[in-house]
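A single protein chain has been removed from this complex, and every other one stays in its place.
Chains here go by letter, A and B, matching the order in which they are written, and residues are numbered from 1 within each.
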Amino acid sequence: MKYLDEYHDDQVARALLHRIEATVTRPWTIMEVCGGQTHTIVREGIDQLLPDAVELVHGPGCPVCVTPLSVIDHALELARRPEVTLCSFGDMLRVPGSSDDLLRARAAGADVRIVYSPLDAVRIAAEEPDRTVVFFAVGFETTAPANATAVRQARDLGLTNFCALIAHVLVPPAMMAILTSPANRVQAFLGPGHVCTVMGWADYTPIASGCRVPVVITGFELVDLLEGILAAVTQLEEGRHEVENHYARAARPDGNPGARQVVEEVFEPCDRAWRGIGVLPSSGLRLRPAFAAFDAARRFPRTGPETREHELCIAGAILQGRAKPDDCAAFGSLCTPEHPLGAPMVSSEGACAAYFAAGRPARQGGDPPV
Amino acid sequence: MCLGVPGRIQDIDDSAALRTGTVDFGGTRREVCLAYVPEAEVGDHVIVHVGFALCVIDEVEAARTWALLEEIAALDDELGASP
Partner (left out) sequence: MSCPLPLPAGDVILLAHGSGGRLSAQLIAELFVPRFADRELALLGDAAVLDLPEPAGEPGRMAFTTDAFVVSPAVFPGADIGSLAVFGTVNDLAMVGARPLALTAAFVLEEGLAMTELASIVDSMAAAARQAGIRIVAGDTKVVERGAADGLFVVTSGVGLIPAGRCLGPALIEPGDAVIVSGPIGSHGVAVMSRRAGVAFDTDVVSDSAPLTELMEAMVAAGDVHALRDATRGGVATVLNELAATAALSMTVDERAFPMLDGVRSGCAVLGLDPLYVANEGVCVAVVAASDVDAIVAAARSAPYGAGATVVGAVAHGEPGVHLRTALGATRPLLVLTGDQLPRIC
């Protein structure tokens, strides 16, 4: 596959690794923002191959992990309604709510369907007018244009049986929350390559200069990650803190204006609760009043009981990079992919699931995380 | 996050409300919404996320970056860097 296979070139990858080794003179802590980047790092064993001085901590860039528990519970409530067809990306199906998940709900008779594209959900609504389609619209800025387009298409088609449960989150406020936390150890970021493909990187310049952290926009393949890490380490060693684009084949300074325009048209910023982190102001998106008819939360307000996270789950600390999965008392014992206590054990991008899949053992003893 | 896969545009349909096309990912083909790459033409490579093309791959930039990476690899070879 062109523009994919060449970024798995192990000769180039090895050379980048050697260059990183030659550049590093002292310990550095770097956070990769995107779950997809975490996935590659763990799958390729990059964190094992890097010199000990370079520590990678996994960020909250997994919309599946940070979608609030109350929203998952709301989705479950809607899915159980007999007239509802709940359409969702595959990622969300195993995420635990307070007491259930969409896959189990489906087993119990709920009409839950996996879609690849939000437009598939609109098509289902058009083809099955007797069903009420609720599309579970999660994602970061990367997915927002697609979700916005789906809502707009439903409006243009005059569909009355389509609505979306919105749980969009934005990256820059999360990065700020991490950087301003008193326990923060992150000194540089591998920025979100596909988010920046849509948004550009204007939002990251003030973060880089204001918080004095390098932000290296990075892709998702083996060579991309190593290239990004090398650039971050180089900046750190040289005392620079700039935004650098190392996903030049896709990310441009002002991103994709057409995509941003449809997001602007359909969504507006709002405060959003992040699972495990808490409410971050202006960190999410909601439907504008003009599209209120397509808002599943308005059409079917939540009626269920209070949501509750499992008491042992330290997802919040993990998502902010303050703890690793194997710091958790429940990791690998009470909390496994078969019976996850929190979202990061479920999502294929979640740090806990990635650690588990890579066979990291539960840590014996050690200090509890902050 | 944001699984985005590169593919080559095989054909484009400008007739419907949303510009769409068939993208070939190398033996796998799917209809993709091209509304946000109005400048894209048949033969261009795009990055596709959830059935939407997010950008046209900048072949010049990709080549430039690749040349730099190959330099690093060649230098590494010369130095006979330790495993």
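Note that in this section a contact is a pair of C-beta atoms (placed from the backbone, for glycine too) under 8 Å apart; a residue touches a chain by one contact, two chains touch by 3 or more.
Everything quoted here is computed from the prediction, not taken from an experiment.
Among A:Thr143, A:Thr197, A:Thr218 or A:Ser283, only A:Thr143 touches the chain left out of the display. Across A:Asp120, A:Glu242 or A:Asp327, the residue that sits in touch with the chain not pictured is A:Asp120. Remark: the omitted chain is touched by one listed residue; of A:Gly258, A:Gly304 or A:Pro337 this is A:Pro337.
Chain A residues in contact with the hidden partner, per the touch definition given at the top, are 1, 4, 8, 10, 13-14, 17, 35-36, 42-46, 48-49, 62-64, 87, 89-91, 93-94, 103, 113-116, 120, 139, 143, 222, 336-338, 347-349, 356-359. Considering the complete assembly, chain B touches the hidden chain via residues 1-3, 5, 7, 22, 25-30, 48-50, 83.
Please note the rule applied: only the chains that are shown with their structure count from here on.
Work out the mean CA point of chain A and of chain B, and you get 22 Å between them.
Listed in rising order, the residues of chain A touching chain B in the complex are 1-4, 6, 9, 11-12, 14-16, 18-19, 34-36, 61-63, 89, 116-120, 139-140, 142-143, 145-146, 149, 153, 156, 192-195, 197-198, 220, 223, 227, 246, 248-252, 256, 258-259, 262, 349.
For chain B in complex with chain A, the residues that touch the partner chain are 1-8, 17-18, 25-26, 33, 35-38, 45, 47, 49-52, 54-55, 57-59, 61-62, 64-66, 69-70, 72-73, 75-77, 79, 81.
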